[in-house]
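Written out below as structure tokens is the structure these notes cover.
What you see is part of a larger complex, with each chain still in position.
To keep things simple, chains are lettered A, B and C as they appear, and every chain counts its residues starting from 1.
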Amino acid sequence: MCLGIPGRITEVERCDGLRTGTVDFGGVRKQVCLAYTPDAGPGDYVIVHVGFAISVVDPDEAARTLAVLRAMDGVLEQELGP
Amino acid sequence: MTIVDPAAGSCPVLLPESERVLLGHGSGGRLSAELISEVLLPGLGPAAPGGPLEDAALVTVGGCELLLSTDAYVVDPLFFPGGDIGALAVHGTVNDLAMRAGLPVALTVAYVVEEGLPLTDLRRVAASVGAAAAAAGVPVVTGDTKVVGRGAADRLFVITAGLGRRLPGAAPTAAGARPGDVVLLSGPIGCHGVTVLSTREGLGFESDVASDSKPLHRLVADMIAAGGTGVHALRDPTRGGLAAAVNEIAAASGVGVELVEAALPVPEPVRAACEMLGIDPAYVANEGCLVAFVAPERADAVLTAMRARPEGAAAVRIGAVTDGGPVLVRTMVGARRVLDLPLGEQLPRIC
Amino acid sequence: MRYLDEYRDPVLARALLSELGRVVTRPWTLMEVCGGQTHTIVRQGIDELLPDGVRMIHGPGCPVCVTPLEVLDRAMAIAQRPGTILTSFGDMLRVPGSRTDLLALRARGADVRVVYSPMDAVALARRTPDRQVVFLAVGFETTAPANAMAVLHAAALGLTNFTVLVSHVLVPPAMTAVLRAPDCRVQAFLAAGHVCAVMGWTEYEPIAAEHRVPIVVTGFEPLDLLEGILMAVRQLEQGRHEVENQYARAVRRDGNQAARQAISRVFRVTDRAWRGIGTIPGSGLTLTDEFAAFDARRRFDVGHLLVREHPDCVAGDILTGARTPLDCAAYGTACTPRTPLGAPMVSAEGTCAAYYTAGRRAVPPTGVS
């Protein structure tokens, strides 16, 4: 359920009393409602679902997960040899 | 007010009210195929073309091998980054001729115009038809114009037909793919469809992508010069996208195909738009690339020839023909899944 | 694309699969609740690559699939009223009701439009003051904040021609229902990352504890799913039953406060029928009295609707994981995406359709060769 994809906020504005902004998804830009991510600003990545940012991506957590996975791969490589 | 009678048929598709043309019948997918095979061809009866559905028909007149093709263009918007309905109508028909090794000799163009279209728009489209035809080196020899009342058309439809002369030395056909053939793709996919989708009401997004609309007959001429009769099948993956084109060739040839998902050239903004809408780039329309099924021993030469031309500069090998079975895709994680014909229109998903 | 491509790395995927192979000592059955996750699993063929004995069954998490027939018939009855524009997400348009679907209704002249966001429906209502714009508001907790904002915004704009036909569903009661089914085989859950991005995971803690099942909040990319599976299997192997968070880059323990507030202002919890399953207590959202003016059910009296599902369809078992589509006699024969007998065959993220589209029928593809 619930297609959500990460994009980078490039602009924040108010429109009809709502916090909205432009989010860039790898070259595709869309107006998105930012009312539920009141602290996110330009440069932040948000997860967008049906035109709403529902979550701010935490870059440290993202890096940590990947580091764990890469470490796992490193362990494997070591085990299997070069 | 409405009471749905539980005793009424529970299978919705057999109800008479479904016996109408749906938008999906024009999608280039399974519904389109059904419409052609179950309504249009049986209707034509003895006048209908035989054999597999080709991009262009071979007609022999007084010993000349000629190709004939037609397409109707109904794109909304009329003008878009990378092209417009006029250029598209020229490129599409030139390309359909080219997919059977036809060099364009003459085009016809018919306009169906909605009352109220600004004359500047019509002039601009006509100029684009003229410029695209001149660039492709083919004259527009005749035409027709009809005007229909307000609300009886969506501004402008352009319908072209093309007459081609078959290049000597090759005879690609939809039924020509053979096991072992290499599948080549001339360039990135999805650009045209995403460009057009980006303007749709309710989906509106901005992107850096432009339609890939362009003529491919010179590319095909070079491919045939390099590959000769080893160029077994060609198709331009327009409506229904790469998935439809490959499935159609596989079905007409009675072979299977295995593509490598990681090898498919999908530009970043196309991928982004597809992620956003929940659709698969392999189902998105193209107007300036082709997929070729080439004998393995000629594949490298053909690929080199493709890359030597601007319209084939990004050509890649995307898979191979197998003995039979469905069209499969090797997924990123190394599994395989069927890449089927799309059913009907691509609708954006929420999940 | 940042935060997507990294999680699709085939090398890391193989590393995760190897690690999973090392961890597993016996068969385990896991359920991914979410249709989006089902889609990734089937589209990428992830389940084909899992070590022998690790089996994924697909849960009821497709909002399109579980929307009751009665709601669809009601939406269609409303769409047929003159002067009405019915809007919804694209994937709702192909779902068959008792007699037809919204695409076929559109072909017959009803004004049915796809919107990307419920806010687009509000904008449409503003642009067409002489038409009644109805938004068919389906979805799980992820979509509820968006639909809530549409209502709040329409109220703020004073629109009198915008209503919502609400059929919102909630995940935790559905998980409990799955676990309580007599033939339940689920030993662990992957919880839906985006639902949790909104709601957090505290609701899952009592479920994990009561039913002694590991629950891993999981993302949607191949590496997310593989890591989520790995984390769940590790718990199972270790005899733990905790709520863990694989999708830490997007999900916090308490979810999104602003979004939860909007939900609770606009909606209240109610019993809800799930298509193919039946009514699950407390498993849905409906408009609070404050926003009753935006309720399409009240605005449009289309009478009492009696509906009946196709008798051959075992969607209920599919949606609770009791069976797979391959266990359904109609699958691939009477029931295909072209001729769906039940909701799971309709939307691309429905389990039956996901299986069918991936070719899991005549020629079942094998794993890595």
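Following the convention adopted for this analysis, contacts are C-beta pairs under 8 Å (C-beta built on N, C-alpha and C of every residue); 3 or more make two chains touch, one makes a residue touch a chain.
Source: prediction; values computed, not measured.
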Total copies per chain kind in the whole complex, with one of each drawn here: A x2, B x2, C x2
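The rule is simple: only the chains that are shown with their structure count from here on.
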Pair joined by the larger number of C-beta contacts - A-C, A-B: A-C
Mean-CA-position distance for chain C and chain B (Å): 33
Chain centre separation in whole Å, for chain C relative to chain A (CA means): 21
Intercentroid distance (Cα basis), chain B paired with chain A, Å: 35
Junction residues of chain A - those touching two or more other chains: 1-3, 5, 25-26, 49-50
For chain B, residues that touch 2 or more chains besides their own: 204, 268, 271-272, 275, 278, 349-351
Complex contact set, residues of chain C against chain A: 1-4, 6, 9, 11-12, 15-16, 18-19, 34-36, 61-63, 89, 116-120, 139-140, 142-143, 145-146, 149, 153, 156-157, 192-195, 197-198, 220, 223, 227, 246, 248-252, 256, 258-259, 262, 349
Contacting residues of chain C [partner chain B, same complex]: 1, 4, 8, 10, 13-14, 17, 34-36, 39, 42-46, 48-49, 61-64, 73, 77, 80, 89-91, 93-94, 96-101, 103-104, 106-108, 113-116, 120, 124, 138-139, 143, 222, 226, 301-311, 337-341, 347-349, 357-360, 362-363, 365-368
Chain C contact footprint on chain A (complex, rising order): 1-6, 8, 16-18, 25-26, 33, 35-38, 45, 47, 49-52, 54-55, 57-59, 61-62, 64-66, 69-70, 72-73, 76
